[in-house]
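Please read the structure below before turning to the comments.
With one protein chain held back, the other chains of the complex are shown just where they sit.
Chain naming follows the written order as A and B, and within any one chain the residues start at number 1.
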Amino acid sequence: MSESTVQQTPRRLRASLAPSDLIFRLVARGGGGLVLLITGGIGVFLAYQAKPTLQTYGWKFFTEQAWQPEANQIGVAAVLFGTVVIATIAIALSFPVALATALFITEWAPRGLKKTLVALVDLMVAVPSIVYGLWGFFLLQPWIIHLSRWITDFFGWIPIFRVDSDPDAAIFDGATYASSAFIAGVVVAMMVMPIACAVMREVFDQTPMGEREAALALGSTSWGVVRAVVLPFGRGGIIGGTMLGLGRALGETIAVVMIVSPLFEINWHVLQSGSITISSMIALRYGEASGSQLNALMAAGLVLFIITLIVNLIAGFVVSRSRSGAGTEI
Amino acid sequence: MRRPTSRPGRRLRNLVLALLLTCAVAMIGAPSAGAGSTAYAPIYGTGSTWSQNALDQWIRDVEPLGMRVEYGGGGSSRGRLDFANKLVDFAISEIPYQGKDPLTGADDTSAGRPYAYMPIVAGGTAFMYQIRVGGQLYRDLRLSGDTITKIFTGKITNWNDAQITRDNNGKKLPNKKIIPVVRSDGSGTTAQFTIWMNTQHKAVWESFCQSTQGRACGQTSYYPTKNFPAVKSQGGSSQMAGYISASYADGAIGYVEYSYALGKDYPVAKVRNNSGYYTLPTAYNTAVALTKAQIETNPSSPLYLTQKLAGVFNHTDRRTYPLSSYSYMILPTSNLSTSKGQTLADFASYFLCKGQQKAAPLGYSPLPLNLVQAAFSQVARVPGSPSTATDITKCGNPTFDGKNLNRNVLADVAPQPLACDHDGAGPSINGVCPPGGPNSPNNPGGPNSPNNPSNPGDGNGNGNGTGTGTGTGTGTGTGTGTGENNGTGTGTGTGTGTGTGTGTGTGTGTGTGTGTGTIDPKTGQPIPSASTSIDPETGQVVNASGNNNAYQPTGSVTELNGDRGGGDMLRNLGLLTAVEVLLVLLVPTLVSRYLQQKRAGK
């Protein structure tokens, strides 16, 4: 429908559009425009609302740890740190498991089981985060704090595993280990794992049969096939899936709210209680925020959105650039 | 390839149609369902979690009357803001709008929405804790204001701290880390607590703020947690109560309204009042304390009916619970539909009168009648409230006196604290003074004793029996005490004269107030109003003879159990053994394998 005249274009077929088509196009354009308005509007609105805060606090907004609007101290350093820490823990825990599971499903799972397994993983993606939150709070937490203590006990010499409590104390100091970034990270890992796994699995599935068989013909074991063919082929999927999981982990709200004890400070001791993420801060503070505080929350939301956006863009880029996509057309 | 058919298209259309229909039905169906029953309209509010338990109870009470009140909680700050944002019909808050924040200039106002304050219920901000001794909850903690302030500012970090031991009259608590729990959201409970610290223990509080926050905090709705790593934050009263009662929170203490502790059946600390007694935030004690609340009485003031609590904190009545306060509803005085106003007004007239009867069992304290009366005048400002004045005297409020509306009957009949709840006495065990502790309870004089024949509960008996002034007064005091308490028991009062025999008899009898009469004779001296001299003795005696001495031994046993000081050796030995087992298993296999290969190679 573009009016630009290009050489060697085929003859234009439609002299004029039927009225129904005109309306159709109008409506479709309108729909597209509306969606653009709504979705784009959010981004613009966020940026617009965040502007006063960013102007007022400038760079200090990114370096200040405290979130005390009543003391005029507002900064996302601590929340950003918490967000990244929890997401990192989630990815660190879920990546190996997701990768191994994806490989299992594509390579080693019994034939009859494969479909079920794929469905199960997809199902895990669909489980609402509140369910994971409940599970984490009521089942996992009372139990995993002992693991936390164990880690502190043996790896306390690594600074991040240190805890401000004597692991050999007479009475088990559970409260120090509860509500920590680590536990939140484990729960988020549960949510991220199926996402990453599903993407990886899809990409692994597309590994060209010819290359697999070539490797087998050369006498490699199944692990050899994986190492030499599947993994290189699926590298894009691995990275992309992990990044997608990371994007989800960064934005997770309710499970984190349920588990961590809010602490607006950079807390390097991941096993120790107290952390905060941007999304959980919004969930906790929106109700008491008016005027400039609400703007500050929007600014924090914008920061989170931009980070998630970048991560997702990178993921999409990696996946589309890798051989994974192109390789399927043998 | 797909066969293009129109069937799926129609399906799709049907699906969409069905969805739209569902919505439409929902929209149409709902109002008719809502409007059908009464002229009431649903009202919605948010705010304080401090008073939420009472409110929830009242809401359920009025439900059969066709009133539909919905309450979302969320914290006082949230409630005030929601009200200002016109998101709610009413809000509940412990503190009034604070105006402009001096630091940020952020508004804490109603944003122009006209409102009025109305007290809804009184209560005590309690310190709920979990200390387990030998697996059992320790229930008799006593704390002075100074100790509390130091706990919540990180100055006292262990339950075996000397100052806590002193508050508990020498009873040492186990060696356990204190986990102070505070509210993470903007909270009226935090505000009440910090107001109290800011007026009563300003030095400690300010030095804490200066050192950790680098500024003065004053009173604040947000507990300052910066640079205070030991503290745990929880959003909302019920979450705090949940955290304190969690399995891993042994050693935690936090501040909630008394009802939350009652609901969980968890103990709260007895707080030392200005006359040296450690009291619980019961309905009585709160009512006594709040007789000294300074209420703004100028109806034209925007702060009409709000409270100033300095007098409460310093009230010298020995029954006072110092952290008592009122909770307020913020009522809209314009822009409210008549049906909503009607609902709000009828709801208010329920909970100001009959509803107050439920306050005490829940862990709150009913409003005195003068406040009820003033509250009704505020309700009248709500658009749509019925103009008929409610007859206060027929209200059903348990604080009703009949002659003097300003008097709170509860405050008059409130029982005296246990004698052993005084500084340097006791501590009481499960709310009862240790039996057989001969010397303990003679100190307090119960000047009000004749006042409460109506409720001679366990505690009261004690107070009465002991009689007034130590030295000479004994004779009279005992006289009354016996008259009421124990028609049966041992005639006790008579024994006071001298007979030691009776003394012992009653001691074992464990009758409520009985112990009192006996005690004097045993010492032989009614003098010991100077109780301090006796406490250490009593403490020991009690520990040696009474059943309560279980505390200390178990405490130390757990410590010993947990102590792994000597475990290193065991662990090393175990490791050695493990390595040995592994070697025994592996070495022969590997060696034989090696030999085999060597042989095969040859």
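Keep in mind that, in the parts below, contacts are C-beta pairs under 8 Å (C-beta built on N, C-alpha and C of every residue); 3 or more make two chains touch, one makes a residue touch a chain.
As a convention for this text, contacts and distances are computed from a predicted model.
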In UniProt, the chain not displayed here, chosen among "FeoB small GTPase domain-containing protein", "SufE family protein", "Phosphate transport system permease protein PstA" or "nitrile hydratase", goes by "Phosphate transport system permease protein PstA"
The listed residue (A:Cys197, A:Val229 or A:Val270) that touches the chain absent from the view is A:Cys197
Contacting the left-out chain: of A:Trp67, A:Phe81 or A:Phe137, that is A:Phe137
Full-complex touch with the removed chain, picking from A:Val85, A:Val163, A:Val260 or A:Ile282, is A:Ile282
Contact residues on subunit B toward the hidden chain run 1-9, 11-12, 15-16, 19-20, 22-23, 26-27, 29-31, 33-34, 42, 44, 46, 56-57, 59-60, 63, 68, 70, 72-73, 85-88, 236, 238-239, 241-242, 245, 260, 263-264, 567, 570-571, 574-575, 577-578, 581, 585, 589, 593
Where subunit A meets the left-out chain, the residues are 1-2, 17-18, 20-21, 23-25, 27-36, 38-40, 42-43, 45-46, 49, 96-97, 99-101, 103-105, 107-109, 111, 114, 117, 119-135, 137-139, 143, 146-147, 150, 190, 193-195, 197-199, 202, 205-209, 216, 221-224, 226, 240, 244, 247-248, 250-251, 253-254, 258, 279, 282-283, 286, 294, 297-298, 301, 304-305, 308-309, 311-313, 315-316, 319-320, 325-326, 328-330
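Assume only the chains that are shown with their structure count from here on.
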Subunit A contacts subunit B in the complex at 65-66, 68-72, 141-142, 145, 164-165, 168-179, 261-265, 273-274, 284-285, 287-293
Listed in rising order, the residues of subunit B that touch subunit A in the complex are 46, 74-75, 77-78, 81-82, 84-85, 101, 103-104, 106-108, 174-177, 179, 184-186, 213, 215, 220-222, 224-227, 229-230, 232-235, 243, 246-252, 558-559, 561-564
